[in-house]
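Shown here: the complex without one of its protein chains, the others still in place.
Then we have chain A:
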Amino acid sequence: MTRTQYFTKGMRDGMPICFGYFAVSFAFGIQAAGIGLSVLESAVLSAANVTSAGQFAALGIIAAGASYIELAFTQLVINLRYFLMSCALSQKLSPAMPLHHRLGIAYGMTDEIFAVSVSQPEPLSPFYSYGLIAVAVPGWVLGTVLGAAAGNILPAILTNALGIAIYGMFIAIVIPPAKENRVVAGVVVLSMLLATVFTYAPLLREISSGFRIILITLLVAGGAALLFPLEDKPAEPEEDRHAS
């Protein structure tokens, strides 16, 4: 496939992310306006961060006029899951991928873009990632702007419906491999069960959502790797070095 084809494919796969983002960032825009951010400030915040949970948490901190250290620490805790995702995604890249592309795709490493990217064949083309970013991030920023400028423009029933789009996408990503592979199926079911326990059980529910995801990932993926390690592959990295 050519660069243009990868980019176009990325744009197509980015559509559901764009819809889902629009719904979430619309709600974010309303809240941002609620704490007194201007439309421009809200838009810049969304474009510079592209992280839902982190941005919602930041609003409370900015509104309270808290310290930069506190804001930095909160973002670190909430967004640390991206670290694990980036580690996993690093294995999908050609070892020969130049630094500027690595820096470029890092900007758009959201939960959703990661989810779509890991389900692509190896090696991942940076132009596919740019296609995803080119469609998804405008949805994120536009939703923020509209939410901040005119929060009552969309009926709640429509944003409610769009709110499920991102989860629908996650489901479409994990189910097909789970059908093929019983260990993956176990990982999916166990992670959902644990997330339910962590969300509702006393004490455990005090753990922030970002940290909950990290704990469950370490527990379940770590356990699965111990009990069901992948077959040893022959020395493939050497061949990859010459690719692309």
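Quick note on the criterion: contacts are C-beta pairs under 8 Å (C-beta built on N, C-alpha and C of every residue); 3 or more make two chains touch, one makes a residue touch a chain; residues count from 1.
Quick note on the criterion: contacts and distances are computed from a predicted model.
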{"item": "\"Sarcosine oxidase subunit alpha\", \"AzlD domain-containing protein\", \"Spore germination protein\" or \"PadR family transcriptional regulator\" - which is the UniProt name of the missing chain", "value": "\"AzlD domain-containing protein\""}
{"item": "Residue of A:I105, A:I133 or A:L146 in touch with the missing chain, whole complex considered", "value": "A:I105"}
{"item": "Sole contact to the chain not displayed, among A:I30, A:L146 or A:M169", "value": "A:M169"}
{"item": "Sole residue of A:M85, A:V141 or A:L154 that reaches the chain not shown, by the stated touch rule", "value": "A:M85"}
{"item": "For chain A, the residues touching the chain missing from this view", "value": "12-13, 15-16, 19-20, 37-38, 40-41, 44-45, 48-49, 51, 54-55, 58, 61-62, 68, 71-72, 75-76, 79-91, 93, 95, 99, 102-103, 105-107, 109, 111, 114-116, 118-119, 156-158, 160-179, 183-184, 187-189, 191-192, 194-196, 199-200, 209, 212-213, 216-217, 220-222, 224-226, 228-230, 232, 235-237, 240"}
